[in-house]
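Structure, as structure tokens:
Partial complex: the chains shown occupy the same locations as in the complete assembly.
Should a chain be cited, it is by its letter among A and B, assigned in written order, with residues numbered from 1 in that chain.
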Amino acid sequence: MAAPTDRRADALDVLRRQHIELPSWAFGNSGTRFKVFAQPGVPRDPWEKIADAAQVHRLTGVAPTVALHIPWDRVDDYSALAAHARDLGVGVGTINSNVFQDDDYRLGSVTNPDPAVRRKAVGHLLDCVDVMDATGSRDLKLWFSDGTNYPGQDDLRARQDRLAEALSEVYDRLGPDQRLLLEYKLFEPAFYATDVPDWGTAYAHCLELGEKAVVCVDTGHHAAHTNIEFIVAFLLRAGKLGAFDFNSRFYADDDLMVGAADPFQLFRIMYEVVRGGGTAEDTEVAFMLDQCHNIEPKIAGQIRSVMNVQEATAKALLVDADALAAAQRDGDVLAANAALMDAYDTDVRPLLAGLREDQGLDPDPMAAHARSGYMERVVDERKGGNQAGWGA
Amino acid sequence: MAAPTDRRADALDVLRRQHIELPSWAFGNSGTRFKVFAQPGVPRDPWEKIADAAQVHRLTGVAPTVALHIPWDRVDDYSALAAHARDLGVGVGTINSNVFQDDDYRLGSVTNPDPAVRRKAVGHLLDCVDVMDATGSRDLKLWFSDGTNYPGQDDLRARQDRLAEALSEVYDRLGPDQRLLLEYKLFEPAFYATDVPDWGTAYAHCLELGEKAVVCVDTGHHAAHTNIEFIVAFLLRAGKLGAFDFNSRFYADDDLMVGAADPFQLFRIMYEVVRGGGTAEDTEVAFMLDQCHNIEPKIAGQIRSVMNVQEATAKALLVDADALAAAQRDGDVLAANAALMDAYDTDVRPLLAGLREDQGLDPDPMAAHARSGYMERVVDERKGGNQAGWGA
């Protein structure tokens, strides 16, 4: 049985090499259909987004890569962009495709009843693999807004056939070390039937595609009452958990800072990740943020989110696995629950502050960011041009 | 006991004078945060929106007024706009205020912690009453996007105090025949706490304000599993049901065509309206549409929606009230349910087609619209300029 000190040491080992990927688009403006509030200092291009992400990594030490979103982050020379990232101390991570913002996609992209639109959408996905080749990215993330708003609008089953066909074509284009991450979402922007609405659908398609296809769990994409940690445990057991898109929500796909709405849920998820080997040194699970800082400052919002993931992970790592297993084996409901809660109730902030100091970082990244003058500088520099945003 | 023929005759009386108000903004472009798909022929100003609304009334005969949205429908001369409407056979209805699209409103309008922002927001609401005076509108509809995204962001209780203060100031400005409609909504764009999240909050504020303050029920603004017809029955009993914003949804505030997602629910709502006197000749309940035709054509979408309300109303009016009451009195669960379902299962389309013919209208408004050449004409005429939209 691991003594508490050993558990702390083991936890620190994992926390030291934690890797949380940041989304380039979190640094641009975002909002709701009612209003996008612009913020001063927001990046105007991918180069500036990567600079902001690098600031987050500089202060937290655990966010060494940035995910790109094509076409929002389209540039002429992706190797130059990758070099720019490297110069700033970070790397380019997952490539996110976007087949939902052309007028052609009004009735869907890869599941559109019109074969010409499907052709175009698949073409974009294949282009994304080209970008991956240029940036050295391992993962292609596919989220489809495809779906219907009205019963009868299109044939649910035919859309699955079209989806399978498109996925298969993209899958075949992947290099030997590349993966396809299939993301699911209950609703929005489709309001009747979404074509990949739940983990079961994503899982079934990934199974059919093969080993390089894995599921991406966005923590804000489920029906109310869904037990997300169950899905995590299930997919890890099946070898099909590819990645997380972290964020939190009180209602729908609110895209709030991860851990803000239900920190206990985040802890339970991270506990299942730990339990299922997802924090092992050779893990293939990618941990990414996918959030919208509609009303709060974006860089600080990302720092806080990274810290929230760190804290949940630390707590999950501190669970006394032996005590827990013993209580479970004995059918002692309250003792088993207490073993888990004991870790959750622990204040892990000192542990993480200590880790940062060990790594030569400021123990308080939020304060360090405020003091750094970074925001003042970019607000000053980024005058003129168009702030990045979703362009909806 | 009313014989079936009498029920049909009584139903036709009500249906003949039915009045469904159209929202000007339904004719403009709308969408989600992911994409607003533009459509050909969309109006570029309030004058064109009113023209489109008039087309709906011309074909259905039951949509004689158009609600305006300020500032989206801001014009220099509201009496000219009202005259324009009259020329086209319709009138100006409810005035909808908008205090959610200025950058100042990032943290709220009338509940903003900053008194200067609150001042500005109240000022806009008072301006809306000026518009009402100019257009002869009876109702001021207040929907506040105010709320918070994160626990602790602001003081929930202080925000209620600010809300009460603002409402009181606007209420005092109302003329003797003007009303304030207070709308509630569970969430979006606020993702943690909305300041008027449910009917209870709206009702409590209206009670405090006085007789001219009444509740507006938007059918898409409730938590999952909410029994909307119960709320309708309760508010009618309390004399506080002011208006409906009709639309339908499978998930959140999807703003689909009313009756599209759950026609049985719409029927149950209309049954409670009938039961509670809301279709009486002197009813003070306003029936309005509030929808987004994101992917379907807008005028046709409005026609279909109007017809859906008509059909639900017709079915509600056909309920055999005596048979129902007798079964309820006897505690005969299945007979009582059957009495209600018998009306719902009736195909009322022939009844409504007959009514239209009686009124000199085409029995099939959708087909008549398609044949009318209206769309072709406006697509041709409305070239250049900026299409109307939410401007989010």
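Criterion: contacts are C-beta pairs under 8 Å (C-beta built on N, C-alpha and C of every residue); 3 or more make two chains touch, one makes a residue touch a chain.
This structure is a prediction, so every number in the text was calculated from the model and none was measured.
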Where 2 copies are displayed, count of copies in the complete assembly: 4
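In this section, only the chains that are shown with their structure count from here on.
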Degree value of the rotation bringing subunit A onto subunit B, based on Cα positions, nearest 5: 180
Chain centre separation (subunit A, subunit B; CA means) in Å: 38
Of subunit B, residues touching subunit A in the complex: 30-38, 100-101, 103, 105-107, 145, 149-151, 186-189, 191-192, 224, 249-252, 254, 256-257, 260-261, 294-296, 390, 392
